[in-house]
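Only one protein chain is missing; all other protein chains are in place.
Chains here go by letter, A, B and C, matching the order in which they are written, and residues are numbered from 1 within each.
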Amino acid sequence: MKLLSYIPVLVVGVLLLYAAKDFPEWGSPDAPASKSPVSSHFIANTGVDTEVPNMVTAVLADYRGFDTMFETVVVFIAGMAVLAILKNSGRKKLVKREFEVDAEPDLIVTNTVRLLVPVIQIFAFYVLAHGHVSPGGGFQGGVLMGASFILVALSWDLETALIRFPLNWTTILGGLGIFLYAGIGLLSMFLGGEFLDYSELANIFPVSREMARYHAMLGVEIGVGLTVTAIMFSLYANLSTEGRLQRGL
Amino acid sequence: MENSIAWIFIFPLFGSVACAILGISNRKICYPIAVLSMAGSLWAGIETLRQVLSVNDHTVSYLFGGWTLDAYPRGVGIEFHADILGILITLVVLGVGLLVSLYSKLPVEEETPGKEPLFYTLFLLQVTGLAGICLTGDAFNLYVLIEVAALTGYGLIAIGSNRAAAATFNYLILGTIGASLYLLGVGYIYIKTGTLNMVGIHDIIVAEGLADSATMQVAFVLVGVGILIKMAFFPFHAWLPNAYSNAPTTTSCLLAPVVTKVMIYVMIRMVLSVFGVEFSFESTLWTDVLPWLVVVAIVCAAVMALAQREIKRMLSYLIVAEVGYMVGGVWIYNYYGLIGSIFHVISDACMTLCLFLGAGLILRKAKTTHFDGLRGLFTKMPLTMTGFFIGGFSIIGLPPTCGFFSKWYLITGGMVSQRWEYMIVLMFSTMVMVVLFFRMIERIHLAVSESGENLGHGHGDLGLTDQQTRFDEGPLSMLIPLLLASAVVLVVGIYNQEVVSLIEVFLSDFNLPRGEGIK
Amino acid sequence: MSTPEVTVIQDIRPLIAFVAPLLGVIGIVWAGEKRKNLRETFTFLVASIQATVVLSMVPLLLSGTIVEFHVWQMFTHVPLLLRVDGFGLLFACVASLLWIATTVYSIGYMRGLHEHAQTRFYAFFAISLSATIGVAFSANLLTIYFFYEMLSVSTFPLVTHMQDKEARTGGRTYLGYLLFTSLCILLPALSWCYVWLDGGNVAMDFLADTGKVGSFSETTQIILLILFTFGFAKAGIMPLHSWLPGAMVAPTPVSALLHAVAVVKVGVFCVVRVYSDIFGTEVLQQLDGEDWMIGIACATILISSLIALSQDNLKRRLAFSTIGQLGYVILGATLATQQGIGGSVLHIAMHACGKITLFFCAGAIFVATGKKYVSELRGLGRKMPVTMGAFMIGSLSVIGLPPLGGFVSKWYLALGALDRGATWVVFVLLISSLLNVFYLLPVAVTAFFRNPADDSEPEIKEAPMACVIPLSITAIGCFVLFFIAGPLVSMVGLTD
Partner (left out) sequence: MFEDGTIINELLIERLNYFIYVVLLLIGLHAMIAKKNLIKKLIGMSIFQTAIILFYVSIGVKEGSTIPVYLPEHDPHGSHSVPSDTNETSHFDHGPVILDSSLVKGYANPLPHVLMLTAIVVGVATLGLALALCQRIYQGYGTIEEDELLAKMESREIRSKTLSVQIPKDQKLPKKDELKKEKSRSVSKSKTLSASKPKPKGKK
């Protein structure tokens, strides 16, 4: 059996290496992927189309905004599915596990975290909002934000973190994030464009069509950030307690 | 309506968010939201079909974000590319979604108490993903949507019992391998063509003559194998029977009819529209190899189905066999085979829906889906069993159900390509299905146990109490979807010419052999 | 059988004849077990409606008008088309008239035996008859296939009516044979014709596309011929006959229906259709392998007659007799002459009338006495004179003596054989008639002329009136058929 499992692995390996001989030169600017009109359009026209200096953000949130919407949906799905899988399942009784420590939260740790969390959260906002001009954006900001709550849960315990961020709120915020994203898309559709055609927002906001894209991208990123924050914390809360939402690790 | 194609997924997407948020305070609200958003989505789908039929080249391109083709190069934005085939399969998905959402009220409340909001959220997103797969014109967006459909699927299955969770894990591992291979294949395509737009890829393959390129060949293999895993083609089928038979009723009703079919649609799409007929059929070995794999697949799946004594498991293996039919129909490479394959995607979705809805009702009333629990069910619930057996007759392929017509085209296809082995295997599995369904009819109809002993006392005595055979149909909210589904099986069969003519319009763009003039 | 000057009119009557029983089913199920009389009234009503509609088309046909009804388009070139021509109408008349008789009879039989699930019985009986009419009026091969399958499935609950182990075995053989042949032998043949007959643009219509098979190569034609002959396994041609005795477990009205009217006759009717209207006499006569088919038909006739001799169970004996008689019909078709094919169509009608009488009698005996075996019938003739008299008449008709219907058809079959130049076939016919005498007459003779084994048996009376009347009527029908043979012959177009 063990030997048998090498066969598909080897077949795949040979196949992939066989294809590698046909690849374009590594790092060559003339490779089809780098030379294609699509890639050149992104590099040459992002500024004109959207006024966003960070091409990755522009491509992520605008050119391929539809992808990113579903990417957010995937995150949301993961949160919902984990909730669905672990909610009300199995043992209801509080089982004390051998690695569970009943000690009070450590003074040094909690105080350090007390200082650290606001900094992390502000940094998260920065990363989210500054995604237009530097690496960053909704996902990164959202993860940082979620991490700040996870840090609270780690240094005190889950109960404390859940008081600050109740589990129902994760679902609501996660939903709202998608609602925000898709809502911006829907709004621009109502204003006469295609779905997610942010430039139509210029009809109701006093900005140029390009700047409408620029600002709508920020809105979209906030939506992404909301969802990711909520779901990251929800994932941690559920996974660390097998869905029982007790004291946690 | 101009944006109808976008409304197809807007309805379920917003519906699912509404379910998640509003469901926290009021669980009852999820069911109407789900039904309404499915109905809205179906309406948008029909609207889109009308739109597709009204334009000259029968395709509607919808560019998200307003990155229109006249002002920007193709592939900059994401395109929804609705041709006749895509919109037909979308309609199937949405129709199944609507019927199952109607059906779901009681089973969801009872099997997953307290989780209704989560269930409906995942349910609606599943339909969103599947409908998106049918319409998207972007190879990478397809990956994202496949994962949307897959993740919701994992959640929907594992929401049930512990067994379901264990089965889901295998599904997850295999599903991830499949999706990742597909993603890798897309990477290979991208490295050679520099675009992700399906139409763009096809244009570049034709323009630059990439048919002989080793990278493209391997890309084809990776994409193909990825999709085959996702559609539970025989050697990769291991996840399907466990997952579907252990899933909650509503989940299996939704997943079983559409998930594998949608992946077959993706294969057809890849073969015809993305890689192109010449590339797929003439410059790869697949036409030589795959029909023989299909033979093995159908035989094995049929034999395994024969060994089952539990309705849902048996049906799951039948799905694996049916997948073999459809894959075979594509790879025997001719016009009729493809018509058969596409039509079978549609009809198989209808009949599998019918069967699983029926199985759900049987489970509810008889408390078991084991064959032994079937005795006397016809007197107890005649309407349910009628619906169930219309589905069964369709799988066997008796006229005038739609299964007959799709099987007819598949057989014709085998004949035109002179793939006798494929035809023989079709006959073989047809006979297996006859055995399977009439064995069930026997169980229902006769007072004889499998070993042959008489259970009753002769003269129609089934050996059951009056209580057990008294007329006791399932609740209307479950029965009506089943009857509607069986009506659809008949109607699609009777009006098959309308569907086939649409498929013929779609296929007329491709240069497929018809095998005319052979004596 | 196409006559030169025909006018084709569109009319809904064929569809009514097909749909009426299906609508009747709703009434039957609605009335249910609690309102027996209402339920049986429904059955009787739809049977009468069907018969009236069918008979109303006879004058039209005799005046040279063919009624058609286009139901829906099945495939690109193939519609589901109902058409009433001579063959079909004759068969439909027989089926619908005998259904009325069977209805009356089954009321007597089922009530007499206090059978269970009578509602189901009547409902599926109606569906079967609907499918039979569908086959009779089909205008092309796919339409015929459509109704053929409908009949296979709808008779399954009738065959397994007893719901016991024996019924299971019988039902399994029944469906196994019928669905295997139709799905695995017939379907490829149909598909072949669909794709390649005349370049794939042919409706396989019985009127328009006769003889187009001639464009195939010789081998293909023979393969198709074999596939079609054995694909319609309802025709009971050897070696695919064994479902028929197996299906004997059904209640007698069903056996009567299976063996005299609906199922087996549908089988041979389909075969005759293929021979005469798809291949056509010209094509068949030039086909070398065709002689083999005559041989198979003859072999079926003789072997089944020999087996019938050895059967003691009355219904089984009649079943093997049926196989032999079906052989005649196939034989007529394989002869591929005008006379032969006409004879075989006539034989469908004549044999139906004779054989249903025999089955009715067998059922009546069972209801009255509970006896199933030939050896138990001694002296019964004196106690049940009407039944046994009818049995005698039926036997004579099946044997083929004038002035009974069976004679006419055998006469035309013999003529057909001579036309073809196959004199030896006439001898086969003679020998088999002799065998018929050997296995049928002793039954009646034992009943009338042998003393009962012991007189201690309880008093035996005639079966209920509802049983006796139909069998008397069908017995009289055997005479009538002889005397109205003229119009029948012109209906199947033999007078031209």
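Definition applied: a contact is a pair of C-beta atoms (placed from the backbone, for glycine too) under 8 Å apart; a residue touches a chain by one contact, two chains touch by 3 or more.
Since we're looking at a predicted model, the values are computed, not measured.
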item	value
Visible chains that the absent chain touches, using the contact criterion stated earlier	A, B
Full-complex contact with the absent chain, from A:Pro118, A:Pro135 or A:Gly192	A:Pro135
Candidate in contact with the missing chain, chosen from B:Ala158, B:Cys354 or B:Leu377	B:Ala158
Option from B:Ser180, B:Thr287, B:Thr386 or B:Ser449 whose C-beta touches the chain left out	B:Ser180
In subunit A, positions touching the absent partner	1-2, 5-6, 8-9, 12-13, 16-18, 20-21, 23, 25-29, 31, 33-34, 38-40, 42-48, 51-56, 58-60, 64, 67-68, 71, 74-75, 77-79, 81-82, 85-86, 89-92, 94, 133-135, 139, 159-160, 162-163, 166, 168, 210, 235, 238-239, 242-243, 246-247
Subunit B residues touching the omitted chain (full complex)	110-111, 113-114, 140, 143-144, 147, 151, 154-155, 158, 160-163, 165-166, 168-169, 172-173, 176-177, 180, 183-184, 187, 190-191, 196, 246, 367-370, 373
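Keep this in mind: only the chains that are shown with their structure count from here on.
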item	value
Pairwise touch network: line, ring, star, complete, or other	line
Between the pairs A-B and B-C, the one where more C-beta pairs touch	A-B
Chain located farthest away, centre of subunit A as origin (C-alpha)	C
Where subunit A and subunit C are represented by their mean Cα positions, the distance between them in whole Å	73
Centroid distance [mean C-alpha coordinates] between subunit B and subunit A, Å	31
Cα-centroid distance, subunit B relative to subunit C, in whole angstrom	43
Set of subunit A residues in contact with two or more other chains	none
Overlap residues in subunit B, where contacts from two or more other chains coincide	none
For the subunit A and subunit B complex, residues of the former touching the latter	15-16, 18-19, 21-24, 31-39, 41-42, 62-67, 70-71, 73-74, 76-78, 80-85, 87-90, 168, 171-172, 174-176, 178-179, 182, 186, 189, 193-200
Touching residues (chain side subunit C, partner subunit B) in the complex	72-76, 115-117, 145-146, 149-150, 153, 156-157, 160, 162-165, 167-168, 171-172, 175-176, 179-180, 183-184, 187-188, 191-192, 194-196, 199-200, 215-217, 220
In the complex, subunit B residues that touch subunit A	3, 6, 10, 13-14, 17-18, 20-21, 24, 62-68, 72-78, 112-115, 118-119, 121-122, 125, 128-129, 132, 138, 140-141, 144-145, 147-148, 151-152, 154-156, 158-159, 162, 165, 188, 190-197, 200, 204, 213-215, 217-219, 221-222
